[in-house]
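Every protein chain except one is present and positioned as in the full complex.
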Amino acid sequence: MAPPAATAAPSVPPSLSLPPSQFARLQPHAYLLGHLSPPSASNQPSIRANGRAPSQFRVTSANAGSLTHTNGSAVVRIGDTAAVCGVRAELLHTEDIASWSVSQASGSNKRRRLADLGEKPTEEDEDEDPEEDRAHIEDLNLLVPNLSLSTGCAPGFIPGAAPSALAQSLSHQILSLLHSTRLVRADDLRVWYQPPNLGPEELERHNDEEQMDVDAEQSATAEEKPREIKAFWVLYIDIMIISLAGNPFDAAWAAVLAALRDTKLPKAWWDVDNETIVCSDSVADARKLSLRGLPVASSYGVFEADAAAGWRANVIPDAVEENAQAQKDKKGSPERWILADPDGYEEGLIQERACVVIDKEKDGKTTIVKMEKNGGWTVDTEDLRQLVEMSARRWDEMKRILEQC
Amino acid sequence: MSNQRQASSASQVPHLSPAELSYLYSSLSLPKTPIRPDGRSPTQFRPLTAETNILPGTNGSARIGFADGTQAIVGVKAEVEKTVLANETLARNDGGAGLDRGEQEGSAAVGGHGSWVQMSIEIPGFRDDDALPVFLSEMMRESLVGAVGTREASDMAGGLKERLVINKRWHWRLYIDVLLLSQPLAYPLPLLSLTTHLALLSTKLPKRKSQGEEDPFFDDDWAVAEYLYPRPSLSSGKTNSTGSSFVRPPVTLLVISVGENIIFDPNREEIAVADAVLAISITRDSEAGTLKLLSIRTVDPPSRLTQPGVPNSENVSMLGAVAPTEDVAVLNPATGEEEVPGVWRPRRGGVKRSVIAEMVKTALKKGGVGEEVLEGLEGVEVS
């Protein structure tokens, strides 16, 4: 039996005998190619099989704060991909950190300086010691993101099995992005304690109620007694991909971002009588995290008309001739398309991927936080520049969505 | 692997042909007088041999063997452990606020905690996190820690959980290890439950010599050790030898319904054709002296996974050989479905409420199966 799709050359619109849905399954590559390069006679615009323009992202929505048992939570839907993120904060006492007393002794004068700075309201990033920040968040594992795909989100991920390679890779990408963007300030996670100046006794007695006043009085006493860190908040950031239809990273990262923006940490203090950290359950006392910027991730895939063209030259030396021909064609008509936010169907046809994480400062200046490209070599410098522009436009859109939720 | 997957909550799928299943079903569903393959009456248990205190290294142990060769061993170990409650780790050092909390703390410590009883079940051919062992241990543990006596009774007022409290800061932790020694021929629940019951009956805790709130220490003389479940003393117990005024460990009975009949302690073949399978946990109500229901769980009947028989009218090789009138589907009153008599159909659907009520009633009624079983176990000589 001849495969029915053999009759369908790439440029022939899929209309002959097979319904489009079946043609899409049998010859996915030809199907998508047919959509992207319609016959010149038909006057149709180049459009993806899912009806989007190549640079168009899927409809995105976000909703934050709906989960009861979290410090912050968010649901982000990008098209049919949905991610739920819950942030849970727990306390890490410095006495539970094996190396704490050692590192504290060596870095004590640096800490002292930081302690002094901490009393001023911090407005700008620059007034914090980045090295100290990094050391605390990264070395003490204060941010713990874990992504789970074992939710039945797509066939092929066996529920109950260990995290798949994809899930592990996504978890680590999120972790490294959290670290490299320095999104969370270490100072938000520290729980300080000001040892009482032994003189005024009433200070100690009213320690519980008047913690805030104590802060104010500190400036007077700080000279004699350096305040010390008693504990850190550890943020467990768990992401459940509820539905997977391509591009999980953008959705997961957006969910993390929205959940962290929603996160409230209770006011915590060292209780001398109980020798432990005690928190206030009052919402008025709790404070939100002050995040650094709003890094937005945008992923792209490159769809090639002839997926093997680029490789053939290397693998089969005789094909050089052919390759040269292909290069010539490239100049005439584009033989590859950069597809923004690929869906599950497109991801199966894509070798080369790119991911750009962009942030914009208040004056509108665009910063590239992260740029990643792998799986091929067709994207050149000019393309990358366009990707950054596209991502900058996406940043505006995501900012609006995240601020509304 | 897939065998075990199917065998999730209800043992293995029996390898019986549809014809055998159909024959079994029709003899077990004979109105009022079911005929069981081994000739037992519907409420009769399989003959068993039992002994206790077989493992010298444990606080209590028992072995039960059924006549079909399946046997199980249960060992109970008790360890003293410090009571740690999340909120009270703080409150303990808290001198000032402790005054208002005193009462609450006291009542909490007396309550005991279900997690102090740990149960593990080992069944050959199953991993300990497979569905069957997990389901069985949860089922048995929940009735064990749930069995609470009445408030008036003295020592075992809060059931097993409270018995484990030593004082506000210390408690016993109980490890119950259940081992099935043979392949699970039938659904192993009755065997494991009876053995656990017997092992707990024989469990002794050393006599405490410390007083009140001090750190506990114990008499090393095993002869004066006290039973975990106190027994009637010989002097007063003569008139009341069933021990009805004492809390007893629960026992879980396996009950099936076939047609309109209710059958206890089914063997492997019988459970294979059951319409419904229930696990009913009962214990003696120390106050009324009657039996009390602790929990009911449905068990997935393996009959749902069996292979259907093919009626002659649909059998190609028999085409034309039988008159079409010969097998006409009739309504089975028990399942409410059209069936051809003598042709096996896997069971589907659930169980009617009236059937459940009848099953529970049979288990609980005075002089019924439950009492018979508990008395039988009581009679096992605890040496």
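When the chains are written out, they are named A and B in that same order, and each has its own residue count from 1.
Assume a contact is a pair of C-beta atoms (placed from the backbone, for glycine too) under 8 Å apart; a residue touches a chain by one contact, two chains touch by 3 or more.
Everything that follows uses one rule, which is that contacts and distances are computed from a predicted model.
From the set "Exosome complex component MTR3", "Cyclosome subunit 8", "Ubiquinone biosynthesis O-methyltransferase, mitochondrial" or "Vacuolar fusion protein MON1 homolog", the protein name that UniProt assigns to the chain left out of the figure is "Exosome complex component MTR3".
Looking at A:234, A:371, A:384 or A:405, the residue that reaches the missing chain in the full complex is A:234. The omitted chain makes contact with just one of the residues B:271, B:294 or B:340: B:294. If you put the hidden chain back, the residue from B:46, B:77 or B:113 that touches it is B:113. Contact with the undisplayed chain is limited, among A:18, A:47 or A:144, to A:144. Interface note: of B:25, B:135 or B:170, the residue touching the hidden chain in the full complex is B:135. In the full complex, chain A touches the omitted chain through residues 66-70, 73, 80, 82, 84, 86-93, 96-98, 140-142, 144-146, 148, 150-155, 159-160, 162-163, 168, 171-172, 175, 208, 234, 236, 238, 240, 242-245, 264, 266, 268, 271, 274, 276-284, 286, 344.
Panel shows chain B; residues 1-3, 5-6, 8-9, 85-87, 90-91, 94, 97, 100-101, 104, 107-108, 111-115, 129, 131, 134-135, 137-138, 142-143, 145-146, 148, 278, 285, 292-300, 304-308, 336, 346, 348-353, 356-357, 360 of it touch the chain omitted from the view.
Throughout what follows, only the chains that are shown with their structure count from here on.
Centroids built from CA atoms put chain B at 50 Å from chain A.
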